[in-house]
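Take a look at this one; I'll ask things after.
What you see is part of a larger complex, with each chain still in position.
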Amino acid sequence: MKETIINILEEVELNQPIFIEALPGIGHVGKLAADHIIEELGAVKMAEIHSPSFPPQVLVDENGIIHAMKNELYYLKSAGEDERDYLLLVGNTQGLSPEGQYEVCGLILDLVEKHGAKEIYTLGGLATGQPVETCAVFGAATNKDLAKKLEDHEVTLRSADGGIIGASGLLLGMGTLRGMEGVCLMGETPGYFIDAEAAKALLTVLMSLLNLEVDTESLEERAIETRKMISKAQQMEQEMVERTAMPPGEEDLRYIG
Amino acid sequence: MKETIINILEEVELNQPIFIEALPGIGHVGKLAADHIIEELGAVKMAEIHSPSFPPQVLVDENGIIHAMKNELYYLKSAGEDERDYLLLVGNTQGLSPEGQYEVCGLILDLVEKHGAKEIYTLGGLATGQPVETCAVFGAATNKDLAKKLEDHEVTLRSADGGIIGASGLLLGMGTLRGMEGVCLMGETPGYFIDAEAAKALLTVLMSLLNLEVDTESLEERAIETRKMISKAQQMEQEMVERTAMPPGEEDLRYIG
């Protein structure tokens, strides 16, 4: 296995889908929100991605069952015939090396572009490292119009004190090179625990931005479940991505998605 | 040398072989057990694997003789004509980079699959970091039936507090992508010395799971011999695999195989 493999599980026609990314990151904020959308609205898995740049390991769940490292692409058809559909990227890992991240993100963009996606929403958490009273949602955009739109939906534009590291940033950056536009949304979180509150705030903003309606009632339940399912290994893995892509000792680093 | 090389030493027909992996890891528990099977039952070397992702070094034994880094595949024919045969993977190293691990494990799976292997047993040690009174054997499996079978043989299923890092995990994860199933068995060990007791406990469970009979009497002797043969360099190397695949400072990390 020398190259990333994408197994297509279902061929599907989509109507100008909006591409939503939520791979594991700080507080699992994005992942929790996207997993919730997938389950509540019954999104369908259409592809699995495996890559030699993923961590060379497996995860073991609480029942002693082994899971391979993977990314998964789901689609979600909208109710109305003229409404845009959705593509959701989730998974239990990200590429470790810069080269691996570029390869995987490039192949995923190829796939979603082929299905007509032109707009990207990437979801993550923004760790403030201290208790959060009311979860703010931060954002950045690939152009001024989208930035304005974010502000209109109560999203605080991030100032210049940091970049967006990992798939949440790279998909947007590489997307611009092929004419795709998009935003990154980040739920404020103390970080390092599965944060249902931040996921809820993020989801609320996402629903107001998109034509989506999801019941957020059971999010806390899902967070508890996720806490059980997600092993320490995943925590460690996420920290590896950070460490690989970033200087140790940078205490003020606040976002990985 | 830009790619992994597999030198086939003997072409052999095998009867639905069970694939057993025991590359160097914590306490050399898996390696000790597999080396013991190979010598006691007279397994035959059929292939040598060399890879540019192995550490760029050689090992020197106590006689000043230099040994190249390598993995080795042995086969073991069963006595009965209808009984399943065995393939055993041992060696003095593992790939260092994630990409290297994926490449080597993929090529090895190609080879054992070609010989009809569909079931994988990976062996390793689980370092508890404290003295062990009676060696437990921990395990994880790629499906519920195998997990149940492990429990029936006194193997404690591992809870969700960790992944399985290195070849012992990756071979199972990559195996599932091609329809192979299997388990990982881990002998409890304080770690960081050649642990004959843990290897014996592991071997006992393995024998009860498989159709194997090996005299474990001389295991302690082999451990002493191994302690002499195995250089500090190998210890160091194993630690590199850990460090490469894992955040430093994670004191609770407990398994590499």
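Letters are used for the chains, namely A and B, taken in the order the chains are written, and counting of residues starts over at 1 for each.
Note that a contact is a pair of C-beta atoms (placed from the backbone, for glycine too) under 8 Å apart; a residue touches a chain by one contact, two chains touch by 3 or more.
Everything quoted here is computed from the prediction, not taken from an experiment.
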{"item": "Full complex stoichiometry in copies [only 2 chains shown in place]", "value": "4"}
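Everything below uses one rule, namely that only the chains that are shown with their structure count from here on.
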{"item": "Relative orientation of copies chain A and chain B, as a Cα rotation angle in degrees, nearest 5", "value": "90"}
{"item": "Whole-Å gap between the CA centroids of chain A and chain B", "value": "35"}
{"item": "Residue ranges of chain B in contact with chain A within the complex", "value": "95, 97-99, 101-103, 105-106, 139-144, 147, 150, 157-167, 169-170, 172-174, 176-177, 184, 245-247, 250, 252-253"}
{"item": "Of all residues in chain A, those that touch chain B in their complex", "value": "1-2, 50, 52-69, 96-97, 100, 228-234, 236-237, 239-240, 243"}
